[in-house]
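Have a look at the structure below, then the notes.
All protein chains of the complex are present and in place, except for one that has been dropped.
Let's look at chain A:
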Amino acid sequence: MFWRILKKDLKRKKTMNIILLLFVILCSMLAAASLNNIIAVTGGIEHFIEISDAPDVMIIMPLDQELDKELITLPEVGHLKVEEMFYLTSDHLKLNGEKHKDLITGTGFISGKEFGCKYFDDENREITGVPDGGFYCTKNFLQGAVFKKGDILTVTTDEGTFDLRFEGIYKTAALDTNNSSSPYIILNGTDWDKMNKAATASAFTKAKILYVKTNDPDAVISAAAETEGISCYTRDTFKKIFMYDMITAYILLAACVILMAAAFVTLRFAIGFTISEEFREIGVMKAVGIQNSGIRSIYITKYAAISLIGSVIGYAASIPLSSYLLKSVQGSIVFNRNNTMIGIAGSAAVIVLILLFSYGCTRGINKMSPIDAVRSGQTGERFGKRSVIHLGRSKLPATVFMALNDVLSAPKQFAIITVVFTLCVLMMTVMSNMANTLSSDKPIFLFGIPVETDASILDNDISGNDAIKQALGEFITSNDGWKSLVKETEKMLDENGMPGKATVTMSCLYTTVHGDKSVGISYHVTRNTPADKFIYDEGTAPRKPDEVALTAAAMEKLDAKIGDRIKINTGGKEEELIITGTFSTFMMGGLAARLCEDAELNLEKINNNMGIQIEFDDSPNEEEIGRRIEKLKDVTGTEKIYSNAQMVETFTEMSGTLNSVKQMMMLMTVIVTALIVILMERSFISKEKSEIALMKAVGFQNGSVIGQHTLRFVMTAVIAVILASVIVLPMSKALLTFVFAQIGSVSSTGIAFDAVEIFAVCPAILIGVTVIGTFLTALYTKTIKASDTASIE
């Protein structure tokens, strides 16, 4: 009997059931894709490290050292692989005959005789060997250059020129492939041998990479500690390499979750809608004596059937969607995209949620008496508060009034739609702000250079000015070395009609002790500008050599606070410093300190320098800075001069990815918004069929009805746009601070935004999709005739 009622219902209420099915498909698709991505992203690095067969310890060391022979004898070392490598600067490299001018660092050429671990190509296939005359490179080698498979890299050495064919990029779990790090090229073993011989004089370093498998990484690192000029990396340090990729992936994930939440909210609404439509049937069933549980079971069975079918289709649709979403963030990582069970679990969760929704929605059935229900079914009475506006007292045209009145009369329904629309706009605008900020100069203060900087020279090879070139070579050899570098740079600026101040920033890694805590912290000093030119979150700048500002992360690790004294070992010498304030930075993953401008550094422990920063005296605008940078490139003979925005973009590499994620999310948002609008409007039409017929009977034209339906969605979209505009900036700021806090120690950041994009283009997209979607769906009202007034149930 129930089965027959159900069968009839599925047939008779075809439209609403199809709408529900589409919503279920949408939810299931987004849930399965999002869950799949959550698992892929959260376990992403571990998965990548595992499938890459990455070492427990990786050591990069000079070629002439023989640490590998010592290590292999250690009982803790299970397996050891060696890759040989030589470095060349970009002066030796040409891409398709053109100088590779964007490459800042030297490039490591690795012999592919034996791979230290597994490498993957851009299609995530394992690379088993490099063909003769070919090469694979890490993604940071290209630095945005257009270089296709089959293109030629020309390597010029003192003893010959070699043409290598580009086979594609490769992904590695162990080597740092961020833009600011050295790229690595792998060659066929025979080609490498030839080039290595020819590059003897050209190569500035020859090295070995040791890939050590061990159950005791600490023992291996201790054994290697005595060897000079080595760098050790463990699996923990590998994970930090992918921080930028992971943050982008998490942003994508958050966007997916928001989309999924929007779809679920709308689904919950649609279920409530369909059940409220059926009061008449419910009343009749009650009147003939069917119990509440029986009535509810009919609806729950119906929704179970719809959700089962929808979830299966949704799961199938989630597979390509999940791949598409992850594609934009897997530049460096091979994600695990085969979480079949997770996808199925996501779809199953949709079924459970729908059943819970329908159970919740059908709870209202218990409260109704047969008479109430029958009356409700017949007269379409509503039980909420009536509208607060009155046609007689309003000056609005009838259609606009009706639309506004509908919105105000069903505040809960339209509030839900408003929330969904707001989420949709925020998805686009917040993403836009993130991408814009990461290609602007706003986060420059997080790179440890003065905020007044206009341009940075990040090259040690200043071929156009011998004095600067020489000073650059010498400035890290003595604590006064920076003076001649600054002097020569300022002289060069003067001579070229752009007077300005030059500053240099360098850092040393010292072991820092507070109480029983000991942490390796990077100490930064910027010469030729007072330390109080930097931004401090709390306290004051260090003004004396025994004062220091620490990041919040460093303070936390040391369990210290402002005013405490810490001890640093600067290499044989122990010093005591007093903490004067805190600041934010990306440097060293946030474990950083700032000393005053006069503080002396142990130059043997220098771990970084940021080249030369220039602050022009006349505070030129962005356009003028751009012109001066071009002029400086000519004068100095280096292309590696960047504005602050270019520097942020180059160092974080997130802007480009975020831009593609933004575009993808815009597309997704448009699709989801269109689907929600279409399905909601179709639901409204079904529910309001009798009113539409009545309006037509009393003389409303089709245009008025369509106008009313379109307008009320537009009103909702406009409210959503206003709401989103109000919260987009604080929300973006909070989110960016959170994201930056994952990279370094950041308590606050400024944001850059494109006002046209976030206050005009994105809102216009949402309103446009809403208008088109609603208008086209509302055309269906044309099929409702005036004479239907009497025949509608």
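Everything that follows uses one rule, which is that contacts are C-beta pairs under 8 Å (C-beta built on N, C-alpha and C of every residue); 3 or more make two chains touch, one makes a residue touch a chain; residues count from 1.
In the analysis below, contacts and distances are computed from a predicted model.
Hidden chain, UniProt protein name from the list "Acyl carrier protein", "Putative lipoprotein ABC transporter, ATP-binding protein", "Transmembrane protein" or "Probable glycine dehydrogenase (decarboxylating) subunit 2": "Putative lipoprotein ABC transporter, ATP-binding protein".
Only one of the listed residues, A:352, A:391, A:415 or A:671, touches the absent chain: A:391. Contact with the chain not shown here comes from a single listed residue; of A:181, A:602 or A:704, that residue is A:704.
Between the chain not shown and the residues A:99, A:197 or A:785, the one that touches is A:785. Between the chain not shown and the residues A:405, A:551, A:584 or A:650, the one that touches is A:405.
Chain A meets the missing chain through residues 378-383, 386-387, 390-395, 398, 401-402, 405-406, 409-410, 690-691, 694-704, 785-787, 789-790.
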